[in-house]
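Omission of a single protein chain aside, the complex is shown with its protein chains in their original locations.
Read from first to last, the chains carry the letters A and B; within each, the first residue is number 1.
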Amino acid sequence: MEHNIVITGTFLDEITTDIPSNNWGPEEWDRDFASMREMGIKRVFMIRAGFNRFLAYPSRFIPQKRKTYPVHQDFIRLFLQLAEKHGMEFWPGNYVGHNTRGEYFNDLDFDKTVADEIWEHYGQRSPAFGGWYFSKEIGRCEARETEIFLKLASHCKKISGNKPIMVSPYISLLPDVPRNAGGHIPEWMEPPMDFSLFREEWDKLFRSLAGGVDILAFQDGYIPYLYFGEICRIMKELGEKHGIKVWMNCESFDRDKPFRFPPINWNTMRCKLESAAEAGIREAITFEYSHFMSPYSLWPSAGHLRKRYMEWKNQPEQPVGLP
Amino acid sequence: MEHNIVITGTFLDEITTDIPSNNWGPEEWDRDFASMREMGIKRVFMIRAGFNRFLAYPSRFIPQKRKTYPVHQDFIRLFLQLAEKHGMEFWPGNYVGHNTRGEYFNDLDFDKTVADEIWEHYGQRSPAFGGWYFSKEIGRCEARETEIFLKLASHCKKISGNKPIMVSPYISLLPDVPRNAGGHIPEWMEPPMDFSLFREEWDKLFRSLAGGVDILAFQDGYIPYLYFGEICRIMKELGEKHGIKVWMNCESFDRDKPFRFPPINWNTMRCKLESAAEAGIREAITFEYSHFMSPYSLWPSAGHLRKRYMEWKNQPEQPVGLP
Partner (left out) sequence: MEHNIVITGTFLDEITTDIPSNNWGPEEWDRDFASMREMGIKRVFMIRAGFNRFLAYPSRFIPQKRKTYPVHQDFIRLFLQLAEKHGMEFWPGNYVGHNTRGEYFNDLDFDKTVADEIWEHYGQRSPAFGGWYFSKEIGRCEARETEIFLKLASHCKKISGNKPIMVSPYISLLPDVPRNAGGHIPEWMEPPMDFSLFREEWDKLFRSLAGGVDILAFQDGYIPYLYFGEICRIMKELGEKHGIKVWMNCESFDRDKPFRFPPINWNTMRCKLESAAEAGIREAITFEYSHFMSPYSLWPSAGHLRKRYMEWKNQPEQPVGLP
């Protein structure tokens, strides 16, 4: 028996902000791509092409506009080469940065030029270039942001012969459930929720992305398990209504431990996957394989998470009951 | 020369609250039990049979009373089988949860029914069933709690042909010594302590548990080293007075580092063990082997802690002096 949902993609995180580096070179990344492929991953998404002063590739454009650090490793080139070698797709992210007021800056022309640079120097030359991931994370329907998304999507599709666009929003509009380090959520902290406002707002968001965005992989990290099924069902329904494919971005790290972040408990990941599958979602990507599911991770428990996932993926489910 | 104290037991933590999961399956747990046995561990204590929505076994009763997550792994069954295989005793814990006011809930009938379920489906069928661990942690003599302990103890003994009961209280009534992340306790923070109030309160607690509880393994984690010897002596003395066996619950994780929790420094663990041995305590259990002493742990330094412990256990002590 096959499960109805599988993990087919992972983010790649090398413009590290809050995840400690594995300090891998090309050889270690090659080994990791091989192990991803073997687990069933066919698409890799670069979390960002740059973050404030850190750049993931030797851009000529960005350093003219923003102060940046020297670039010693061209991750876009490396990841594209490895994607080709292992028969996978590579999707680059955008540059993300703060403006002088400390807010995320929005600049359509800037984003377009970065896309041009990536397409010209990498995308058009590689059969592994799969599409565009838009790194900015949204969770509400804010006109200014979704407008930029649509215009940028249109530009990216034009230059790339219509390659698809993916976004990965966070789930907003939930009751304020504290996720304290070190504890699980007791039941009294998950009050019954009225999903009508939620559905209404997300309907607007889907509508405002339709025609530009092809895939929406919602982040599952902040969804209390009590609401999980219903939220997956709403996402799936709205995706069908607006012609956007819905995937689950299934976090493989644990937000509920006293330190941030170890690999997640397999049991929790399995609950999330099965809950999404029941709602009709068929594809998951994860943030992210190399730290939280890889046998080569900084965290030795990551490889065991992968092992548990593979057992579940390959074996018929066995019901567990009292002996 | 043999040391006067040895580690003969460990907790098992798979209803993880604040410890990240090793993500082990039956094969990895088997390997770990073998390595515990080889270190001298003959008893394993399950930290909890359930915690809020998480269950360690596929209870039929608990989900009728509390919202719980699906159970994919029957840890009581697995741990009992491995205990049998490796010639060890298994002691289950209770279910621990919060009520709607966010307090730990106390319900004697609930606890009794869980004990019945565990005895009927696991305990009575397995020669490895060693006794009952009561998961609720107390540190003061509160009548309502100790009364429930006594009644539950009486029930558990009745159904199981008098299997013994263990509790593991935390040490209360110490001066308020801050345990700041990242630092050790400077001497000026450990003021001289008057132990008479301490002895009086613990005398009451031991008395209120006598006749029901057979073993008290006090948690050593919050005891400043300055008071360690005296507290061990008081525990030992009160245990003899009230007919309760006293063990040390020697924590193998470090509370004093900036992140919670790495394996403890061997030197600290050795100081604690030797201090307890001097006070006449002969047996220690630890919280817990699989994350903090196992060569297979998430933390690579855990295996080295085990190695240091084994050297100390097997070799005559060599005095260290200036060359």
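The rule we apply is simple: contacts are C-beta pairs under 8 Å (C-beta built on N, C-alpha and C of every residue); 3 or more make two chains touch, one makes a residue touch a chain.
Note that the coordinates shown come from a computational prediction; the quantities given were computed from them, not determined experimentally.
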item	value
Of A:Ser21, A:Asn106, A:Ser154 or A:Asn314, the one touching the omitted chain in the full complex	A:Ser21
Hidden partner chain, touching residue among A:Val6, A:Val71, A:Leu174 or A:Ala210	A:Val71
Candidate in contact with the missing chain, chosen from B:Ile171, B:Leu226 or B:Ala277	B:Leu226
Missing-partner contacts on chain B, residue numbers	181-189, 225-226, 254, 257-259, 262-267, 270-271, 274, 299-301, 304-305, 307-308, 311, 320-323
Touching residues on chain A - with respect to the absent chain	16-25, 28, 51-54, 57-60, 66-67, 69-74, 77, 97-102, 117, 121-122, 125, 259-261, 297-300
